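Just one protein chain is left out here, and the rest sit where they should.
For chain A:
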Amino acid sequence: MERLELSELALLLREAAGEDEGAVLDEDTLDTLFLDLGYDSLALLQVTGVVERDHDLMLDEEALAEAQTPRQYLDLVNGALAARAAA
C-alpha cells in the first residue's frame, strides 16, 4: 500500500528547509515538535505541497495545522492514503 515513510519525510524537509539546520529526524524524534526540529510552518507548507503533488492527494487544512510532530504528520498523510485505498 502507498505510504509516506519517515525517511522520505526527513528528505523532503531537508530539501525544503536546508541541509544542516534542525535536529535529526529519526525514530527518536518522532514526537518532537517540528519547530523544535528547526522546521517552521513554511517549511511544512512547502513539504505538504510536494506530498500532495507526488501522491495526488488533498490533505485537510485544519488537520495539517494540528499535525505538529513527525508522527502526527505521517499519521495524517498515511491515514489519507489508506482511506483512499479503501474507497
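We take it that contacts are C-beta pairs under 8 Å (C-beta built on N, C-alpha and C of every residue); 3 or more make two chains touch, one makes a residue touch a chain; residues count from 1.
Here, contacts and distances are computed from a predicted model.
> Would you mind picking the UniProt name of the chain not drawn here, from "Beta-ketoacyl synthase", "SWIM-type domain-containing protein", "Competence protein ComFC" or "TonB-dependent receptor"?
Hidden chain, UniProt protein name: "Beta-ketoacyl synthase".
> Hey, which of A:45, A:65 or A:85 is the one touching the hidden chain?
Checking each option in A:45, A:65 or A:85, the one touching the absent chain turns out to be A:45.
> Given that one chain is not shown, which residue among A:17, A:64 or A:80 touches it?
Candidates A:17, A:64 or A:80; residue touching the omitted chain: A:17.
> Please identify, in ascending order, the residues of chain A that touch the omitted chain?
Residues in contact with the chain left out: 15-22, 38, 42, 45-46, 49, 52-53.
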